[in-house]
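One protein chain is absent from this view; the other protein chains keep their places.
Chain naming follows the written order as A, B and C, and within any one chain the residues start at number 1.
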């Protein structure tokens, strides 16, 4: 029984009203644009409270089962709620690894016990989740993870190191990729997947200071850390396949994610509006023909990305190189973001040399910090260089 | 005994006067800008006559020994003559492989007999020379040449194929890199170097039609072609090292080359002047701010190349990455040329769609043809991609 | 302000059907060998093939049923033109369609009824818009006198040598008008261009002294808007065609990169070739997005701002990416790419023609800046 257009419209209007009424006031400090930028307790508690409020109002996890804290309705409602969050420019729902990775996975393949134990805490923001895939020596090469998990009775003993653990210092649980069988013929077959507690002896986190000067990630060290054997998800040796499955949920509620605004979208329009009052040669910078040409190119890039998502569903327009649009999306979106933010700084004239912490910095130094943070997307999850290889090999069929 | 400043100045003035008096009138057909563009007999005879005239006047091969047709003076005179040729924008001295490659080599390491036989004909343009290094299957990989030369009594028997033989259909002699020992442990050690006649049975050339629609290169086929054994230069197995030596002479008279203008230099200034009368939005194209910015960038690129040559001689300014300037020169100059010519077409507006053969084409379609021809430099002699590897590996020490 | 603005993108059943038919037709009838056969002919296309295309109804796709067309609008022509671009098929279809749109959008019903039906049947028309090489010029240099005699000339008139009628923009006492000229009126007045893209034909036309029949003068308020619309439609159709050519050029590159070895490795394994090829792919896909977005927004009415933005973005993107693709195709083919025999030359030449037709990328971006930022 599908929702009617009228029901959806009414729902949209309800969410919109709620967001308008409940959007938090400016806290007086720069809020994270993504969950990777939660650097201190102050930001954490602000975001925890906000997510809890959204969930309490019924606008998060709407398509998850009711018995585990969800709303039990069709995903389309969550999509609408997400759109309204974006439209109202509210803060993010920051427990992203829980909402978008661990949660959907547990919903899909978890045991009854796992569902009861974990799902609600993810939605309510009581339990923060982090992700332990990357390792220092194998940045882009997940399949080569070396962190060991050795079965010892009804426990696994963990040893090794993870890096880029977002909110590792705040998280209660980690989805962890670890090697249970170093002898497996294919390196992928030696990996297993765990829902692993962070608060056991032998797990230590060390915050990583980012290029922005702020925090947001940790290194995570395992030294004979013991976790219950039932933290294993699926069976030993299935780790790679489960990890790959996990990466599929990011696409939103339809794919099983709990929803919520995962990042603040920043557009060329924001940049253009942010340039108000900036002058070049004594006239508004937006009147400079070279600047205008650059902005038009940025707008075109941005619009092309939106259009390419629209086009993805039209078979006739995607038949030549199937996969070209989805597989190149991360590469293009992240590179556009980087370029655009660098441009935004350059267009500020002298003010471009200011930074977060200077009261007179344009929008509090937002663009400067955003430029630096943009590298998390051009580097993390496979660098742009690797993304280009993937497109070349998987879409165009070029040799490795 | 070095020439005095006064002698040099007087010489310059003499050459200049001669060039002014003898510069040929426009023949009514587009002349080649480089020796790789000699496509028909008409062009050939025109250029042969011009080179002969320059040599007869004493302005070519000035530093070569008198007894072989040269002038027997210091190279500085030839440099001055070359500068004046360039300044007066006279046609090229087209027998480039002879003047700049084979000739200096013969001068350096040739026998008395070789010198007597070959040098004068190179200068007078009576004997046109071509070069046989590249082969179809190993475009950028000279060391892998497979054309066979088998000693049989007092002859060598040639079998194989060369490609990109400039003026192969007009040439009397070829400098040829061929494999005398396929069993050599290093592929380089199996190569030998020949001064090989083109007019023997078993040597056939087939003109290659270029992307411009014109001719200029041939494929050269050897089928049991027999050449005298004394065509071997040096000894068997020295081919690679002699070929590499040959490539050093290009740098001009100081390095042993006979001199003469080897190519028509085309500058951004020529492009700017060629845009006279072109309009954009109803105003001269040179008033368009975006066009101006592009032109300034092109001028900067061009100026940087000139400056980098000046700087090469200053030890303090080249100590960080020795070799950076000379080793990157070909890459940069050829890529700049390509970009600039493409730009030149774009700036013409609607006229950019015209081509050689259209009477109303700007400068007879010069820029369109020049753009296409520019690929001979970004591809030939090691593609730009390979040149970048060379700089990365030899200058920066990056791994292969 | 909403800079990204309208992002509608729809694709109709009719468009899908046309795309299927056109792709297959072009693949079968216009292999590259056939394209090369036409490079040095007088007309640049195969007349029999053109009649087959007319027989398929392509000339009438964008024309109303009242004149024998299918009434699907210019947007439906886009997949056909893209397929032609992919096959590098030289035909007068774009010029005929645009000339017909000029008449349709500004002619009297009598003119429409008289002039358009022959075009649906395989007649050839073209349009003469350029007084010089400047797509950004205001005003019209070609004058129509009170005596209905023309003074002036036009440049780069596509397919002028085979056109049954030429529709030219002119100024009559300061007002924009269109004049329709029959082939016989222009005898001896064409100076054929030698184009860089040898799949195309064009000519400069000297109109001075030509007398225009009263019935062949199109005047009135709708002329200026029709000229604007048709220039945008022209930009879009050329962009669609260029997108197809860019896709074909990409195929040519990919094929070579998968088979050619250097230093013992397939050259497609080198990132220096691989990554720019990915740039061509994504740039071509962007062009296609803009093209079908623009096709979605075209209707029978005058083009609105969103449609104008879309057409200009389509042309800016398609011009730029085909230029890049053609240039890289030559480079990546190495020595082979430098030969006339290699198909890369077809694309680099097409790219240079495309860049100029209906305004280059910079021209359109400048107009977009005014539309978006002012």
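Note that contacts are C-beta pairs under 8 Å (C-beta built on N, C-alpha and C of every residue); 3 or more make two chains touch, one makes a residue touch a chain.
This is a predicted model, so every value here is computed, not measured.
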Where does the absent chain touch, in terms of which shown chains it meets? A, B, C
Listed residues A:31, A:57, A:184 or A:208, member touching the removed chain: A:208
Chain C residues that touch the omitted chain in the full complex: 270-272, 275
Kindly note down the residues of chain A that lie in touch with the hidden chain. 134, 136, 138-141, 163-164, 208-213, 278-282, 290-291, 338, 342, 345-346, 348-358, 360-361, 365, 368, 371-372, 375-376, 378-380, 383-385, 388-389
I need the residue numbers on chain B that touch the omitted chain, in ascending order. 267-269, 272-273, 286, 289, 292-293, 295-297, 299-304, 306-308, 310-311, 314, 316-317, 320-321, 324-325, 328, 331-332, 385, 388-389, 391-392, 395-400
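Here is the rule we go by: only the chains that are shown with their structure count from here on.
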Longest centre-to-centre distance from chain A, chain (CA-based): B
Taking the mean of the C-alpha atoms as each chain's centre, how many Å separate chain A from chain B? 56
What whole-number Å value describes the gap between the mean CA coordinates of chain A and chain C? 43
On chain B, where are the residues touching two or more other chains? 290
Within chain C, the set of residues that touch 2 or more other chains is 362, 366
